[in-house]
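What follows is subunit A.
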Amino acid sequence: MSKDVAVRVTNMTKRFGDQLVFENVSLDVHKSEVVAIIGPSGAGKSTFIRCINRLHPFDEGTLEILNYTIEGGKADPPRQVLQDIRTRVGMVFQTFNLFPHLTVMENIILAPMEVKRKTRPEAEKRAMELLDVVGLAHKAEMYPKRLSGGEQQRVALCRALAMDPEIMLFDEPTSMLDPELVGEVLSAIRDLAKGGMTMILVTHEMMFAKEVADTVVFMADHTVVEKGPARQVLEHPQTERAQQFLHRVLKPLDRSGGELKSVASQGGER
Partner candidate 1 sequence: GCGSSAGASNTLLGQVKSTHQLIIAESAFAPQDYQNPQTKQWTGYDVDILRGFAKSLGAKLKIDALPFSSSIQAVADKRADITIDIYKTANRAKVLSFSRPMLNYDDAIAVNSQSPGVTQDSVSALKGKTIAVVTGSAEVPEAQAVPGANVTQYGSVAESFLALSEGRVAADFQPDTDIAWAKRQNPSLHIKILGAVPASISPPIQSLRGYFGVPKGSYSQSFLNKLNAYLKTIAENGTEQKILDKYGMTSPVFLKGISSAPNS
Partner candidate 2 sequence: MQTMLHAWIQYLPFFLKGVGVTLELTGASLAVALGFGFLLALARLSKIRILEGFATAFVEIIRAIPVLIILFWVYYGLPQFGVKLPGPLAAIVSLGAFYATLYGEIFRGGILGVDRGQREAAQALGMPSGTVMRKIILPQAFFAILPPSTNQLSNLIKDTSLVFTIGVADLMFQANAASANNFLPLDMLLLAGIIYFIFYLVLSKLLARWELNVQRRRG
């Protein structure tokens, strides 16, 4: 693996029992590159991103990450390896997944203290810095339930960043948010991208992908259907499947209208 490559996935295949989720997926992610994964629901995007830090085992293929090489198969790699990967790869989930029984501060410092053996003052200092940047320093002592979705997601981001990860994974970080709150989280992620962080993100926000991503990967029908520079894939998709998908998402109303008109008028004119 060249020095410049942060993650290399080769012919990865994943099943749940008999059910194929995706097969033959290959992908190189370079250092400081931002990769956006898009695609219809159920395409396996979440599962794929979880295979990258080996939260899920995968069945076939190879994953090279942070100088480790992991082969597909049921057997777990050594615990040390898994833990090291997960420590150095940050992840932000669609559903935030903050620990509800811990305050914002405790959420952030838990892993640095437990995993990196930082002292509490050290961990707290770093946590406050991060919270300050996302504008949540004043909420440090609150429990997650009391925060808005956008705030929760920003805390989740801080929690991941507190481990000083080398790579960040995002799984639809804004899809559970109110439209008004989406901006908060997207701009925090954008800033991170500008700062040179290696990132892989699953997103439905095409505008955002276009602005932030270097590469866009379109997954559908159990595999990667198309990938390439962001602008190219989003504006001039080559495959029909991608064209169809992007059309639907970007211009939801632009299709052969139904005949509901006529049906409705029956009701309306009673």
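A few points about this structure:
The rule is short, and it goes like this: a residue touches a chain if its C-beta (ideal position, glycine included) is under 8 Å from a C-beta of that chain, and two chains touch if they have at least 3 such contacts; residues count from 1.
If you want to know what made the cut, all candidates are chains of the complex that A comes from, given by their letters.
Keep in mind the model is a prediction, meaning the values are calculated, not measured.
Which member of 1 or 2 touches subunit A in this complex comes down to candidate 2.
The touching residues of subunit A, counted against candidate 2 in their complex, run 50, 53, 55, 79, 83-91, 93, 95, 97-101, 110-111, 114-115, 143, 145-146, 156, 159-160, 163, 169.
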